[in-house]
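Missing here is one protein chain; the remaining ones are kept as they sit in the complex.
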Amino acid sequence: MIAFLIKRLFHALLVMFVISLIAFAIQDNLGDPVQQMVGQSVPESERAALREELGLNDPFLVQYLRFAVNATQFDFGYSYVFHEPTTQVILRHLPATLELVFASTLLIILLSVPIGVYSAIKPRAWLSRFFMGVSIVGISIPVFLTAIVLIQLFAIGISWSPFPADTSWGGWLNGLISTEGGLPAYGRGNPEHVFGTWYTNFTSLKGLTYLILPAISLASIMLPLFIRLIRAEMLEVLQSEYVKFARAKGISMRRIYFVHALKNTMLPVITVGGVQIGTLVAYTILTETVFQWPGMGLMFLDAINRSDIPLIVTYLMIVGVIFVVTNTVVDLIYGLVNPTVKLTGKPA
Amino acid sequence: MFKKTLLASAFGAAMLTAALPQAALADNTLRMAYDADPVSLDIHEQLSGGILQLSHMVFDPLVRWTKDYQFEPRLATEWEQVDDTTLRIKLREGVKFHSGNDFTAKDVAWTIERLQRSGDFKAIFETIDSVNVVDDHTVEIVTKQPDPLLLNIATYIFPMDSEFYSGETDSGKAKDEIVKNGNSYASTHVSGTGPFKVTGRQQGVKVEFERFADYWDTESPGNVDHIVLTPINENATRVSALLSGDVDFIAPVPPNDLERVEADPDAKLVTMSGTRIILLHMNQERVEAFKDARVRQAFTYAINQEGIASRLMKGFATPAAQLSPEGYAGHNPDLTPRYDLEKAKELMAEAGYEDGFSITMMAPNNRYVNDAKIAQAVAAMLAKINVRVDLKTLPKAQYWGEYDNRAADMMLIGWHADTEDSANFFQYLTECPNAETGAGQYNAGNYCNPELDKLLEQANLELDKDKRADMLQQIEQGLYDDAAFVPLHWQDLAWASANNADIEPILNVMNFPYLGDLVIEE
Partner (left out) sequence: MTTSTTPSSTTPSPSTPSRWERFRDSFLLYSFKRDLVAQLSLIIFILMVGAAVLAPWLAPTNPYDLASIDLLASELPPFWIEGADPLYVMGTDAQGRDLLSTILYGMRVSLVIGFGAVLLQATIGVCFGLLAGYLGGRIDAFLMRLADIQLSFSTLMVAIVVGALFKSIFGGATYSDYAMWLLVLIIGLAEWPQYARTVRASVLAERAKEYVDAARVMGLRRRRIMFRHILPNTLSPIFVISTVQVANAIISEAALSFLGLGMPETQPSLGSLIKSGFDYLQSGSWWITLIPGLVLVVLVLVINLLGDWLRDVLNPRLYKG
């Protein structure tokens, strides 16, 4: 167990080392940060002086060592754009991303469990088939496209009138296929301050409206996956001896479905869900770009465009840590529950 | 925990750092969103729009521009040219800094000395030889040579509180040091004479201002008591924030959203023809054909500036045929865009390039409004005179490096004259490049016409306004005849606000809203 954790810690350090090394190696190509800091009419001599001052002219190894020493003390340097420690910039953008992920996770759980269970219990019902059909369409729509369509439908609105608008039924039908629009589509409005860098959208109805479209978009990509997974696991459990036995014992079907079967379904679902965290982070970058949601993903893309090297490096390292940690936790849970998995890290 | 408390030590009194208290609702609060918040509170750290906007809120300049390019006295009340190189300035009396110190002539001298140390400003202030304090409210500025633009430069002199910025901090650093990208005393502490005091600042989140109770300009109609400035970098979000009522005033408004703002009954839009020229340089050193004036002319004839302005820019640009916008001394009203495809083809044929040639082009993709799309449209237009364009668009962080290397045959650039004067355009964009003097620093065309340079030299020493304007207009004519570059348009400016904020009178093409004078109707 301890050996396992040490090994994982070693992995984490290795990942971070590689990321920092690569990020450092490319910094010359990312563009000249000095350009971002001075006015246009500043003479070249001034720029050279500033470059020297920032240590951009030092040899690669010197720059890297300076960075590495500071990094061990959680000092990843100053953002060139924001003029403040990169950790602080990230802390400021973190709550927005976390709230978005939280909201869409909530959506995923609230929708995928009932739908998955239903389509496992009644695999042949037309509703189940409908859900399965929708879920494969869902997998095929890239998250940014879902987001764009949602904006068109619910923020801008569409008005269609294929039916005669002057009759009452025509007007009604037209209204049915048209959408109102008006939902906020960009940014997160005026979130309320909680403490530190944490501003929240969850305290007011207006704040929540800003979350609706981004959260649905982000959820849309994971939802089909989870519905299919829950359905598959549930089907397997329902066919197991254990459920047959419970049924024979005369336990009510409802109790079997929602207590016994579901409990056994959830374990693999949680572990797979944990592994999907990485995918979710990647999708937040896309979702946040479309909705201009001021979280870490949008910040990362901006940092690339502005060649804010310290910020890029810090982001990648922090994301790397998040991945390693979640994977370790998932493996631990999996190992605890399923003792046949050896924790020594040998490929199973 | 991460909030910085500003000024607390300076004013002694406990400052409110939390968001505006509910009791202050009776006050007029302006919530505004710019694309960025000021990078620093030190107004000498960077020469940028954001810093100048901050300067006009927290400080006052000696003189400031009116909408029609006249000088309005602010901390300078009157001025006279004593001799060719000396300007005597009378300063306003009874002005107080936010710290409580009195404003005197020594603050002006101190500020100019500091400007000459600032990397970003020193080029502008190089012309000043010395500043003499005559008495508490009189200074004399002596220039190295006669300088017709001294008053233009005076719009950049925002006297700082010399006493407040003197001495050392607890950690032994000089309070007046100018540090780029770091924490200096001046970057987090501020004391000016301006209409607003900074009461709270969270970098990247918001800056809070409160009207300065002892502000000298009691005649100002301004009635805004508090300002909350929030940076919203994303265009669509900024517009949405205004339309949903989360903020009262936004700038800039992107062209794609102009209609959206205009259609909203609760918001109003103000646009002005701007002063930033967008143009393309044709590099004569890289392409032999560009040495032929006929080819360069053909390029200017082939490009439909009106089309770009009306289609891509949605009318949000003024088609240009020269560098100086209307209102500038050098603006030559005779020069108009010359789109004429037939003429362009003729000229190409005359020059022997009927079958055209291939060139490379580079443009930034996140610097100017629609920059990459403009470049793409230009490439398509040049294809019509058989010029094949290999276009690359880059983020600005990478673009300027390529620009300095003159990495493509045609390069797009936008330029705003810091001095609001035509000579600045010529000096940076069309003068014969000279690495030693820094002339033609951004002349990526390597265009060189010594006669025009000589004319510019004379104009730079000419104190007679009319004579000078005449010279500058001659230069524009010369550049036009030579087709020294491909002018595209002046990028328009746009602001939008809630209906009850009367923003129109306080706006100007320099894009420094004079928020101290803003009236909010109850």
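Which chain is which? They are A and B, in the order written, and residues in each are numbered from 1.
Just so we're on the same page, a residue touches a chain if its C-beta (ideal position, glycine included) is under 8 Å from a C-beta of that chain, and two chains touch if they have at least 3 such contacts.
All values reported here derive from a predicted model rather than from experimental measurement.
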| item | value |
| --- | --- |
| Listed residues A:L208, A:I251, A:A282 or A:L332, member touching the removed chain | A:A282 |
| Among A:L13, A:L106, A:I156 or A:M253, the residue in touch with the chain that has been omitted | A:I156 |
| Contact partner of the left-out chain, one of A:I141, A:L183, A:I251 or A:L267 | A:I141 |
| Listed residues B:I359, B:V389, B:A423 or B:A444, member touching the removed chain | B:V389 |
| Chain A, residues in touch with the chain not shown (by the definition above) | 11, 15, 22-23, 26, 29-30, 136-137, 139-145, 148-149, 151-152, 156, 272, 275-276, 278-279, 281-283, 285-286, 289-290, 301, 304-305, 307, 312, 316, 319-320, 323-324, 327, 345-347 |
| Chain B residues touching the omitted chain (full complex) | 236, 256-257, 259-260, 304, 307-308, 311-312, 314, 362, 372-373, 376-377, 379-384, 386, 388-389, 391-395, 398-399, 402, 407 |
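By our rule, only the chains that are shown with their structure count from here on.
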| item | value |
| --- | --- |
| Gap in Å, rounded to a whole number, between the CA centres of chain B and chain A | 39 |
| Chain A - residues contacting chain B, complex | 30-33, 35-44, 46, 49-50, 53-54, 78, 80, 82-84, 88-89, 91-92, 184-187, 189-190, 193, 195-197, 292, 294, 298, 302, 304-307 |
| Interfacial residue positions of chain B with respect to chain A in the complex | 1-2, 19, 39-40, 46-48, 119-120, 122-124, 180-182, 187, 203-205, 232-234, 236-237, 239-241, 244, 246, 366, 395-398, 400-401, 404, 415, 418, 424, 428, 438, 441-442 |
